[in-house]
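Sharing a structure, written as structure tokens. Questions coming.
Removed from the display is one protein chain of the complex; every other protein chain stays in position.
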Amino acid sequence: MALESTFKKEMIINVGPQHPSTHGVLRLVMTLDGEIIKDTKPVIGYLHRGMEKLAESRNYFQYLPMVDRIDYLSSFFCSAAFCYAVESIAGIKVPKRAEYIRLITMEFNRITSHLMWLAAFLLDLGATTPMFYAFREREDIVKLFEDLTGQRMMYNFYTFGGVKKDLPEGWMTKALDLCKLMPKMFDEYEAIITKNPIFMERTKGVGVLTQKMATDYAITGANIRGSGIDFDLRKTNPYSVYDEIEFNTHLSQNSDSYDRYMVRIAEMRESVKIIEQALKQIPGGTPEKLKVKSVNCGCKNEDCEFCGFDAQLVGKKLNAAVFKPPAGEAISMIEAPRGIITCYVVSDGTNKPSRVKWRTPSFSSVQVLPELIKGKNYSDLMPIFGSLDVVLPEVDR
Amino acid sequence: MKKLFNKTVCGITEIARGMFTILKHAFRPAITLEYPEKKPVLSSRTRGRLALTTNQDGNLTCVGCMSCTKACPCGDLIQIESAKDENNRTVINKFTIDIGRCIFCGNCTQACPKDALIMTDEYELADYSRESLVFDKDKLMLSPEESANWRDKKERDI
Partner (left out) sequence: MYDIYLEIFNKLGIPTIFAEITWPVIPFIFVAILLILVVIFLVLMERKVLAWLTVRKGPNRVGPFGFFQTIADAIKLLCKEDIMSKDTNKILFTLAPMIVFAPIMVIYGLMPFTEKFVAINLAAGLFLVFALSSITTVGIVLAGWASNNKYSLLGGMRSAAQAISYEIPLVIAVLSIAVLAGTLNLSDIVVAQSGGVSDGVFLSWNVFSWNIIPAFIGFVVFFICSIAEVNRIPFDLPEAESELVSGYNTEYSGMKFALFFLAEYAAMFIMSVLIVTLFLGGYLSPFSDYLSVILFQNIIHSQAILDIFMHIEQGFWLIAKTYFVIFIIIWIRATLPRLRADQLMSFAWKFLLPLSLVNLTIVAVFKYFVTLMNG
């Protein structure tokens, strides 16, 4: 075997689909020259379940449990996107109490999704302990969800016009206690990792996503806020009751992996503040108070705080078997933890949707990976890919 | 030179801070729940295995309206055969649910107008073959006492 041929040959390796840290079943076909990556080709489709096709053979209420499974780590957001689109077609108004419950559950879901991201990101880099601490926090929140909806992960809680059940007794106190505890836990994660010199060396200056690249590839969410572009759908096009809550969006200017990490940690703290405000502002207050006051009041006025429209849970009681929205189409966009989820629903007047199209943020993030990683060391794959927060069920649908 | 010294000292303090934060956790109680000796306490709204309620005389509460079959996303999961007896009341001859394919979404229990189909909190359903996971009427039926218990719980909760 002549030595010259081995010097010039480039090695092609497969990262995945079975790999401990591709966050799902993703296959990356990499061409390596020693340790430098020459080119990458992501091969997706291992988790394709035909979510869009399934919608064409089921009616609206039968499709609702399946929407949760498009991105199982942020299932409230996918559910919200679909519900807002169908409510827009059918012209159903959502009462304020239901909107507040939707907002609280969505923000808790943002925290659980970011905690899961933190666990996976740090595990890839080699720090094995913050994963267990993140899962301990996640367990508390997921227990709250189980008290509220009945399941820990695939909630099936939103319906067209509102939510299915009211908050159980004692839920709001538990949620407020958790909100007081969580910033201390976030401080602990930061003490372990944020200023750690090894972590900073691994992530600073690595994976710089320029503003032009981000806008070209339609990347949204925390990735784009780490590059300095101030685009948060909750502020620019507020849906739900986000215009009644005060919160800040966090930006960072250096566009590297470290900044995306900082932006997500700051977003988690911001979500805790949003939840505290919402729990204080919810119309009707705690469910016990609401029950007692509405029985005592009994005025049936539209504007009454306790028995008016805004204290209901569903805008209009719908019969699942005969729900037929009028013909039309609608788009709804939601700021999910990874970016913007868009749902486009076309209805033709029957009880089955004619076409449902999903645009998920991880699909765009995976496409920017080859450009971010060209010419870099093979070990840089982990910080870059982890900080982009790609989750495969969203990519493949 | 001074910058290098500063960087080293900073690095060592941050690593030490991280290490002591982790050491604090060694003195906290473990969060492990030793399953299967200790089982977790589930909420009252938990969506577990499906079951059919019965009234006092031991008959099923189900009236055969087929709302659950129409609400289920999974196609022909629930199969019901009913007939009318002499007093014009429905008698359910066959009620089969394929628990192996159920996604536990709860659409059927929401759709049921009489609270005949409910979800218990049982989740240990593993078995050795797919055929044994197709539950028929006898396996799904709850006793009248259990049904009464469930109705009491529902009155108190939501």
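First chain written, first letter: the chains are A and B, and each begins at residue 1.
The rule we apply is simple: a contact is a pair of C-beta atoms (placed from the backbone, for glycine too) under 8 Å apart; a residue touches a chain by one contact, two chains touch by 3 or more.
Small disclaimer: the values here were computed from a predicted structure and weren't measured.
Across the entire complex, contacts from the unshown chain go to A, B.
Considering A:S57, A:T128, A:N248 or A:N296, the position touching the chain not shown turns out to be A:T128 (whole complex).
Looking at A:E35, A:E56 or A:E371, the residue that reaches the missing chain in the full complex is A:E35.
Contacts to the hidden chain, counted on chain A, fall at residues 11, 13, 19-21, 35, 122-129, 132-133, 136, 192-193, 196, 198-199, 201-202, 377-382.
Within the complete assembly, residues 15, 18-19, 22-23, 25-26, 28-32, 34 of chain B touch the chain that is not shown.
As a working rule, only the chains that are shown with their structure count from here on.
Chain centres here are Cα averages; for chain A and chain B they lie 24 Å apart. Note for the complex: chain A touches chain B at residues 58, 61-66, 129, 133, 136, 139, 143, 146-151, 154, 156, 164-166, 168, 188, 191-193, 195-198, 320-321.
Against chain A, the residues of chain B that register as touching in their complex are 7, 10-11, 14-15, 17-18, 21-22, 25, 31, 42-47, 67, 70-73, 103-107, 110-111, 119, 157-158.
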